[in-house]
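Notes follow once the structure below has been shown.
With one protein chain removed, the remaining protein chains of the complex are shown where they sit.
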Amino acid sequence: MSEHAVAHHVRLPDGSLQKQTTTINLGPTHPATHGVFQNVLEIEGETIVSAEQTVGYIHRAFEKLAERRPLYQVTPITDRLNYCSSPLNNMGWHMTCEKLLHIQTPKRVDYLRIIIMELARISDHLICNSIVGVDTGAFTGFLYVMQYRELIYEIYEEVCGSRLTTNIGRIGGFERNFNDIAFQKLEKFLKEYPGVLKEFENLFNRNRIFMDRTQGTGGISAERALNYGFTGPNLRATGVDYDVRVAQPYCSYQDFEFDIPIGTTGDNYDRFMVRNGEMWQSLRILEQAYRKVQEFKGAEADVYHAEVPEYYLPKKEDVYTKMEALIYHFKIIMGEIDIPPGEVYHAVEGGNGELGFYLISDGGRTPYRLHFRRPCFIYYQAYPEIIKGSMLSDAIVTMSSLNLIAGELDA
Amino acid sequence: MSDVINTGRPVRFNNNVKVVEAPQGVEGEGFFLTTLSQVVGMGCKNSLWPLPFATSCCGIEFMATMASHYDLARFGSERVGFSPRQCDLLMVMGTIAKKMGPVVRQVYLQMAEPRWVMAVGACASSGGIFDTYSVLQGIDQVVPVDVYVPGCPPRPEAIIDGFMKIQELVGNESIRRRNGEKYKALLGEYGIE
Partner (left out) sequence: MSLDNSLVKEKLSSKFGESLTNWEEQYGMLTFEAPRELNLKVLQFLYDDENLKFRFLTDLCAVHYPDRAGEELAVVYHLHSLENNVRLRFKVFASANQPDVYTATNLYSSANWMERETYDFFGVNFIGHPNLKRILNVDEMDYFPLRKEYPLEDQSRIDKDDEMFGRGGSHN
C-alpha cells in the first residue's frame, strides 16, 4: 500500500508520517497520578524522549484567599496544602504567627506539638511509601499500614475532633489538653507500630521485584537537586543532609536526639528507604517527646497554651462568665485584632521538605500578602529531567515516589 | 464448623453467606415472577463499579474508605476502575477547578448509560470553602449529579452512606428512565445530547 493511498482516506496531522515518537497523554485523570497533573509525553517505543507538564488543575487561589481572612481563618486553608499531613501545615502557620507576634510557647506545648507533627510526618510517609508499593503492583502493604493511619487519625480526633483536615491548635498552643484517651492511643501506637513498620520493610526492602523496579530509576544528582530547589526526603535521598528541624530548630527540636537518614543516588529506592528511615526516627522522637511530656507534673501538666489572651481564644466557661474573656472572644472571632506590621518568613520541615510561610502584614486585620513556599511545586519542575530516557513504567513509579500532593502543588 | 474430607485436611465451610433480599414478586415451583426493572436494579446496585475521580483531600478519605477499616468492597464495589468506559458510578471527590471542569465533563460523556454521579465533599457539591475565581462552584455546573455527600472531608461513614443512597437510586430506577423525555430534558440543560 503506497503512502498516497493511506493519505487519501485518512486525514493525518502534518508531519505525522515522518514522526518517530508517539505522543501520550498522562493525566490529569489517571490512576497512577496521585493528584491532578498532566504530562504530555513523547515516547519512542517505551523510552521517554521528552515531557511537557501542565499543572493548575486544582488551583484554589489560597494566596488571594488568605488576604481576605484574619489569622485564625487562614488555618483551615493551610490544612489543604499537604493534606496527608495537615497538622504540620497548621503548626507551621501558627508558628509563623507566633514569630510575627513575638509569642513564646511553653515547653510542654512544644513537646505536644512535636508529638502531633511527628505523627503527621509518619502518616504522610506511610501513604507515600505504600502507594509506591501499589504502583509497582504490591497492594498488600497499603492495606496493612492504612490500619495504623486510622490509629493516627483517632489520636487527632481526640485532640481536635477532625481526622484529615485537622485545623488543629491555636496561636500559642492547643485548644484543649491531651486527655488520657489520647495518651492511651499514643501508647498503643508506639507499642504496635514498630512491629508493623518492620513487617512493611520485610515486604519491600529486600524484595527482588521491588528492588529491580526502583533501583536505578528516577535518579537525580545532588547538584541538580540543589539547583532545582529540592528539599525534604527527595533531597536527602541524593545525599545532602539538609533538614529544617536541625538547621533552624523550631518548637524545641534542639532538645531531641534524632538522626537524618540520607541516600546516595537519589533514585526511587533511596527515596523509599529514606522515608522508611525517617519514620523510624520519628518514632524515636515520639518516644522521647512522650517521656518528656510525662515528666510534667501537677499544675505544669495542665499547661497547653501560652498566656496570650489577645490571640488565644479563651475557654467557653470564661467567655460566659468573665467580661475580658468575652471581649477577647468577640474580637478574635470577628477578626478585629490588629497584627503588628512586619515581614516574616518561617519554614518548617513538612512531609515533602521545607514548607515556608512568607507573611507580610501592614497592621490590618488580615495579612497583606501571604505566600506559601510549597516544596512540591518547586521540585516537580525537575520531573522531565528525571524521567528523560527512562521507560514509561519507571516514570509512573518516579512520580509516586516523589510524593506529589496536588493540593500543595497548586495551592 | 470444621469437617474432615478425603484429603485429611480440616476444612471450614462458610455457612454464613449473606444473601441480598429478593425483590417483590410471585414465587412458584421453578419460577419467580417480578418486573425486569427490579431484577436489573438488584443486580446493578450490588455490583456497582465506581470510578474514583479523586482530586484532593476527599480522595484521601476515599482511600481510607477503600482500605480495610471501612471497606467499601462490602457493598459490591470491589473493583474500582479508572476507565470511564467500564464504570457505572462517577465519584467526584475533591475540588474541581475551572481548569478541570472540561475534564470532568469529558469523563462523564465517556461513560455509558446507565451512569450515576456522586459529588463527595463540600467542594464538589458547591465549591466548599473556596469561593474564588478559579474554583468551579459545584460540579453540577457541568454534569448532572445524583447524590451529594456534604463534609469537609466527609467521614468514611458518610461516603458509605452516600454510596448506599446511590444503591437505593439504582435499585429503584425504571429501566425506561434513560430513554424518557424527562431525562433527555435534564441532559439538555447541560448541553449533552
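Here the chain labels run A and B in written order, and each chain numbers its own residues starting at 1.
Keep in mind that, in the parts below, contacts are C-beta pairs under 8 Å (C-beta built on N, C-alpha and C of every residue); 3 or more make two chains touch, one makes a residue touch a chain.
Keep in mind that this is a model prediction, so the values were computed, not measured.
Here the missing chain is touched by one residue of A:79, A:135, A:354 or A:394, and it is A:354.
Within the complete assembly, A:227 is the residue of A:179, A:205, A:227 or A:321 that touches the hidden chain. Touching the missing chain, out of A:17, A:181, A:247 or A:333, is residue A:247. With the whole complex as reference, residues 55-56, 59, 61, 63-65, 67-68, 99-100, 224, 226-229, 240, 242, 247-248, 342-345, 347, 354, 356, 358, 360, 368-369, 371, 373, 377-382, 410-411 of subunit A touch the missing chain.
For subunit B, the residues in touch with the chain missing from this view are 98-99, 126-127, 131-135, 137-138.
Basically, only the chains that are shown with their structure count from here on.
Look at where the CA atoms of subunit A average out and do the same for subunit B: the two points lie 30 Å apart. Listing the residues of subunit B that touch subunit A in their complex gives 53, 55-57, 60-61, 63-64, 67-69, 82, 94-95, 97, 99-100, 103, 107, 129-130, 132-135, 152-153, 155.
If you check the complex, the residues on subunit A that touch subunit B are 28-31, 35-36, 56-61, 64-65, 76-77, 79-80, 83-84, 127, 142-143, 146-147, 149-150, 153, 163-165, 406-407, 410.
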